[in-house]
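Note that one protein chain of the assembly has been removed; the remaining protein chains are unaltered in position.
When the chains are written out, they are named A and B in that same order, and each has its own residue count from 1.
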Amino acid sequence: MNQWKNFSKGLLKENAVFVMFLGLCPTLGVTTSAVNGLGMGLATTFVLVMSNLVVALIKNQIPDKVRIPAFIVIIATFVTVVEMVMKAYVPALFDALGLFIPLIVVNCVVLGRAEAFASKNNVVSSIIDGLGMGIGFALALTALGAVREVLGSGSIFGLSFLKGDGMLLFVLPPGAFIALGYLIVLANKLKAKTT
Amino acid sequence: MAKKESNFVSMVATLSVVALVAAALLGGVYEATKEPIRLADLRKRNEAIEAVVPAFDTVPSDQIVKYGMDGDTLILYPALKNGIVVGTAVETFTNNGFSGEFKLMVGFDNEGAIVDIAVLSHKETPGLGDKMERDKSDFHVQFMGQHPDEFNLAVTKDKGDVDAITASTISSRAYCEAVQRAYEAWKATR
Partner (left out) sequence: MNKLIVSPSPHAHTAESVPKLMYGVMISLLPAFAVSVWFFGIGMLIVTTVSVVSCVLFEYLIQKHILKVPPTHLDGSAVLTGLLLAFCLPANIPFWMVMIGALAAIGIGKMTFGGLGNNIFNPALVGRVFLFISFPVAMTSYPVPGQWLRYTDATTGATPLGIFKEGLGEQTAGELMQQVPGYTDLFIGNMGGSAGEIATVALLIGLLYMLYRKIITWHIPVTILGTVALFTGILWLVNPEQNADPLFHLLTGGLMLGAIYMATDYVTSPMTRKGMVIYGVLIGILTVIIRVFGAYPEGVQFAILIMNAFVPLLNKYFKPKRFGKEVQHG
């Protein structure tokens, strides 16, 4: 398999958020700023890569009928690791992401990749797939976070360029839906151009 | 390598092994991060205390007082410098914010005057109630140096001395209520 293709499909062509609409709960929930989006995206990427790696490693040792519980345990383990490490070393980001970190366990992207890709492919391909999917997810969340932060708070990555407040709607949940809708339009346009 | 067959023994064995390895890994990470997490929590708490009381060097953990009031607990942290109490930070709450509960840290000097106030956590509306955060507006400044016995902790609309945040009377009222509660707890535990 062409590994570049394997990696790059997650960025746009099969992007988890913009194309497959997976993992929308954290996508809408945490992206009030670009940093939050990036943090969530990187945490998810770590879990994706690690769970894909482990699932690909032990896929032949796991009986078919218990593969889903086994995958869930593996994913939950890595999520808990992320949670504890974040709490210890970046408590501010942990406070901002809050409940959404443990919720990575139920992010469809993670289980979806374990089930649909890692359990059928070798270790290297699975890691690259997890990396591509995770970075695509992180890019989408960062883009959405950046748009919402620029419009809603008048700042980008915490750097304020506007005195006072922006359009608060974009910090609030309805703004997340509106901004995501228009980003999906853009992504579709981009996709149509590249293929 | 052939795929393992799904029979009772293999399923139980596999899941047990997976769960055991996961538990071992988590135990290891837990041990490794236990101390950093404790330090991070302590630092966060101390930062909030530092923001609201005069300069101090320790908050002795055996002098922290928990004071039950109105169905919840307020926590009083005495701040010591060279062994002498220079002020008390009170972690207080209100349930009457626009979006329910929020928590404040209120610092008092030894006479009971408010030194400063910081918001610990809240769910108030961005752009309205969240103006009570220290870096979003100067709302907290009007409390600094005021003594609750002489300064009526109520918004001007309710004939008090506090200028409410524009268009956020409910949040401002709740803020005042939390500060008043902190003062009562401070007075009661002197």
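The working rule: a residue touches a chain if its C-beta (ideal position, glycine included) is under 8 Å from a C-beta of that chain, and two chains touch if they have at least 3 such contacts.
None of the values given here were measured: they were computed from a predicted structure.
*Asks:* Pick from A:L11, A:C108 or A:L168: which residue touches the chain that isn't shown?
*Replies:* Only one of A:L11, A:C108 or A:L168 touches the chain omitted from view, namely A:L168.
*Asks:* Considering the complete complex, identify which of B:R38, B:K66, B:K123 or B:K157 is in touch with the unshown chain.
*Replies:* B:K157
*Asks:* Taking the entire complex into account, which one of B:A24, B:L42, B:V141 or B:A167 touches the absent chain?
*Replies:* Spelled out, the listed residue whose C-beta touches the missing chain is B:A167.
*Asks:* Tell me which stretches of chain B touch the chain missing from the display.
*Replies:* Touch with the absent chain occurs at residues 98, 125, 127-128, 157-158, 166-167, 169.
*Asks:* Could you please point out the chain A residues that touch the chain left off the display?
*Replies:* Touching the chain left out of view, chain A contributes residues 165-170, 172, 174, 178, 181.
We take it that only the chains that are shown with their structure count from here on.
*Asks:* What whole-Å value do you get for the distance between chain A and chain B if each is reduced to the mean of its CA atoms?
*Replies:* Centre-to-centre distance between chain A and chain B: 30 Å.
*Asks:* What part of chain B is in contact with chain A in the complex they form?
*Replies:* Where chain B meets chain A, its residues are 1-7, 10-11, 14-15, 18-19, 22, 25-26, 29-30, 33, 36-37, 40-41, 43-44, 125-127.
*Asks:* Which bits of chain A are touching chain B when the two form their complex?
*Replies:* For chain A paired with chain B, touching residues are 58, 60-66, 69-70, 73-74, 76-77, 80-81, 84-85, 87-89, 91, 152, 165, 168, 171-172.
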